[in-house]
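With one protein chain held back, the other chains of the complex are shown just where they sit.
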Amino acid sequence: MSRLDGLYQQLILDHNKSPRNFGKLDPHSHYSHGVNPLCGDDYEVTLQVSPDGIIEKSAFVGSGCAISKSSGSLMTSAIEGKSVADVLALKDRFLNLLICDTVTEDDRAVLGKLAVLEGVKKFPARVKCAALVWRAIEDALSESAVQTISTE
Amino acid sequence: MSRLDGLYQQLILDHNKSPRNFGKLDPHSHYSHGVNPLCGDDYEVTLQVSPDGIIEKSAFVGSGCAISKSSGSLMTSAIEGKSVADVLALKDRFLNLLICDTVTEDDRAVLGKLAVLEGVKKFPARVKCAALVWRAIEDALSESAVQTISTE
Amino acid sequence: MRELFDKTQWIRDQFPVLKRKVHGHPLVYLDNGATTQKPQSVIDRVTRFLSEEYSTVHRGVYLMSQESTEFCETVRSTIARFVNARRPEEVIFTSGTTAAINLAATALGKSVVTPGGEIVITQMEHHANIVPWQQVALATGATLKIAPIMPDGSVDLEAFERTLTPKTQIVAFPHISNVLGTVNPVAQMTAMAKTVGAIVVVDGAQGIAHHPVDVQAMGCDFYCFSAHKMYGPTGVGVLVGRYDLMDQLPPVQFGGDMIETVTFEKSTFAKLPAKFEAGTPPITEIIGMGAAVEFIESIGWNYILGHDQAILNYALAGLETIPGIQLIGTAPGKSAIISFVMDGVHPHDVGTILDMEGVAVRVGHHCAQPLMGVYDVPATIRASFSVYNTESDADGLLSALQKVRHYFQ
Partner (left out) sequence: MRELFDKTQWIRDQFPVLKRKVHGHPLVYLDNGATTQKPQSVIDRVTRFLSEEYSTVHRGVYLMSQESTEFCETVRSTIARFVNARRPEEVIFTSGTTAAINLAATALGKSVVTPGGEIVITQMEHHANIVPWQQVALATGATLKIAPIMPDGSVDLEAFERTLTPKTQIVAFPHISNVLGTVNPVAQMTAMAKTVGAIVVVDGAQGIAHHPVDVQAMGCDFYCFSAHKMYGPTGVGVLVGRYDLMDQLPPVQFGGDMIETVTFEKSTFAKLPAKFEAGTPPITEIIGMGAAVEFIESIGWNYILGHDQAILNYALAGLETIPGIQLIGTAPGKSAIISFVMDGVHPHDVGTILDMEGVAVRVGHHCAQPLMGVYDVPATIRASFSVYNTESDADGLLSALQKVRHYFQ
C-alpha cells in the first residue's frame, strides 16, 4: 500500500463524503469550537452528556479536509454510549495512534474503526487535522467548555 | 613616497601640532559649525568679513584628526585678505584636489601650501576630514550662516 | 513559445535546488508566490562575501569596512535604478515587505493620519497590508475603508473612486495580488488617490519580480518589497519612499547609525536613508539582493513578461481538462498566480497528494483571510509560477491533480 493509499483509505473517503452526526445538537450540554488557523479547519462539537456522565449524543459541524472531517465522523460514531472517562481514555489512545510507533494490536482492537486513521502517522503535517475534533471534545468535556480552541 | 608618507607630510603634522588661527573670533561677522558625526570631528569657523567682501580675519576651533585640523590651519592661513568670491573659488579648487585625477600644475600653484593635502586622495575615507572646514566656511559665507553642518 | 522555454532551461540550470527530488519525484516548485529559489550567482555572491570580504558597514576606517559599505551603497543605487527612484536615498533597507509596510504605517500613523481621517485598502490585501493599517486606525481614531473587487478579482475602479473622499489620508493596495494574480493599474489608482490628496502605499511583494516597476511613473509615495520573492536572500527588503515626504516623517526604530548626536537628554536623527535604518543592517543579505537584481536584469523584462503569460495560459488550458476546478481570480492580464478550488476536495488534501508527487503548491488562506471570505472559500490551492518554471512543471501539476481525482472522484 502506498503512503497515500494508507492515508486516503476507502473508509476515510467515505466518512468524508458522508459524514455521520454532521450538525449541531440543540440543546446540548457541552460545546467546543476547534480551529486550525493555518489550514482553515473549523469545527463545532456539541454533546449531550447524561447526568451520570454518559455521552448520549454527539455531533460535529464545520468545514475542513478529509482527514479532519472523517475523524469527526468516526469520533462521533465511536463515542456514543461511552462514559466521559472512557472517551478521554480513547482520545489518549487515538492521539497515540497518530504519533507513536508503539501502537499494539490491543490498541487497534480498542480503537476499532478509528484505527483507520493510523496512516496519518506518515504525514506529520496532517496529524493536527486528525486530532482537531478530539482536542475539541477534550476541551468540551473540560471545565472551560465554551472556549474556542485552536491547533496549529 | 609611501601612501602614508604622502598623507602625513611634515607640513601637515606641523599644522596639526601647532594649528594657526586656532580660536574663535569675537566679534565675528560669519559663523558656522561643522561636524562629522561618524568620527567626531567638530569645528567652529568664525570670520570677520569687511563690508566690501574681504576676509579680514578667520579662525577655527574644535577637535578632530590631523587631517581636519591641519586643513583648518592651512585654510585660515590661506584666505586672509582674499575676497569672498576668491575664497569660494579656492574652495572648489581645493575640493577638486581631494578627489579628482585631473589636477594641473596650475591648480597646485594657485593652491600653494594647501596642495600638501593632495595625499588624501589615496584615502577616500579621509576626504571628508580635509573637506570639513571648507564645507563650514562655504556654509558660513552662504545666507543660512548660523546652521550646524555635517559631513558624513 | 518554443524559444521562451529554451531560455527557461538556461535559467533552470542556474538554480541548483531544481535538481532536487521530492518523494522520489523531480521537484516541481510552484510556491513562488511564497518565496523564490536562488540562482547560483546569488549563492556565490553571498559565499564569496562571507569567505573573503565580510565586514561591517559605515563605521570602519579600515579597507574591508569601506569595501562593505561601498558594496551596500552600490546595491542601494542599483535598486534605485531598478525601480526608477529619484535618488538612492529613497531606498530604505528593511527586513522585508512586512517590515517595510509597518515602517511606513507607523511613521505615517504618527504624523499624517488624524482622528476622523480615512485609510483605504482593497478586498484583495495580504494581511501585511491590512493589520498595520487596522492598528494605525485604532491608534489614531481614523477609519479603515475597504474598496471592493469584482468577481474576476480586479479592483472595482468605480467603487474604488467612490471610496475616496477628502478625508482619505492613506490609500494602500498591492501591485499584484498574491492570491488572484490580478495586476492592479497602479498609476491609475494612484492618480485617483492623488485627486483627494492621499498618500499612496503600494505593496509590491508580488510585483517586483514579475513586472517592471517605475515608482515615478506609478506616482506612488511608497513601494515595498522583499528580496526573497525576487531570487534574493531572506532577511532583507526595501521601502522605496518619496524623499521629500520621508524627510518629514519621524523615525520608527532607534539605535546606532540612525542618529546624528545622542546625549542622555536628547537625540537628533540622521538624514535619509540612515534615519530609517537603525542598527547593523542585513549586510550580507543586501549584497545578495544586489546579485538578485542583476539576475533579473540578465533575464530581461521581455522574457519575464512573455514567459509569465505563456506559462499561465499553458497551465490554465491544462486545468480546463480537469473536472470540477473552479478558478479564483480571472482578471484580464493577470500574472501567473493561479488559485483554485476543486469540487468535493479540501485544498489541504490536494496539497498532500501533490506533495507526494513532488509538486510544491501552497494551500490555505495565503495570509488573505478576508479575501477568502469574499469568495466564500475556506482556502484555495495556489500554483504560482516563476521564470524557471516550464511546461513540464505545469504538466506535473496537472497529472498530480489527476491523482487527486483518483482518490476524490
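To keep things simple, chains are lettered A, B and C as they appear, and every chain counts its residues starting from 1.
Basically, contacts are C-beta pairs under 8 Å (C-beta built on N, C-alpha and C of every residue); 3 or more make two chains touch, one makes a residue touch a chain.
Owing to the predicted nature of the structure, the values given are computational and were not obtained by experimental measurement.
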{"item": "Full-complex contact with the absent chain, from C:248, C:280 or C:298", "value": "C:280"}
{"item": "Candidates C:185, C:306 or C:370 - the one touching the absent chain", "value": "C:370"}
{"item": "In chain C, positions touching the absent partner", "value": "16-17, 20, 22-23, 27, 31, 34-35, 37-38, 42-43, 46-47, 50-56, 59-65, 95-99, 101-102, 105, 123, 126-128, 130-132, 134-135, 144, 146, 226, 228, 233-236, 253-259, 261-264, 266-267, 278-285, 348, 351-352, 354-355, 359-364, 366-367, 369-370, 373"}
{"item": "Where the unshown chain meets chain B, residue by residue", "value": "3-4, 7-8, 13, 17, 38-42, 63-67, 69, 123, 125-126, 129"}
{"item": "Touch residues of chain A, complete complex, unshown partner", "value": "35, 37-39, 124-126, 150"}
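Criterion: only the chains that are shown with their structure count from here on.
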{"item": "Chains most often in contact, by C-beta pairs", "value": "A-C"}
{"item": "Chain at maximum distance from chain C, centres defined as averaged CA atoms", "value": "B"}
{"item": "Chain A and chain C, separation of their C-alpha mean positions in angstrom", "value": "39"}
{"item": "Separation of chain B from chain C, taking each centre as the mean of its C-alpha atoms, in whole Å", "value": "48"}
{"item": "Between chain B and chain A, distance of the C-alpha-averaged centres to the nearest whole Å", "value": "81"}
{"item": "Overlap residues in chain C, where contacts from two or more other chains coincide", "value": "none"}
{"item": "Residue numbers of chain A (touch at least two other chains)", "value": "none"}
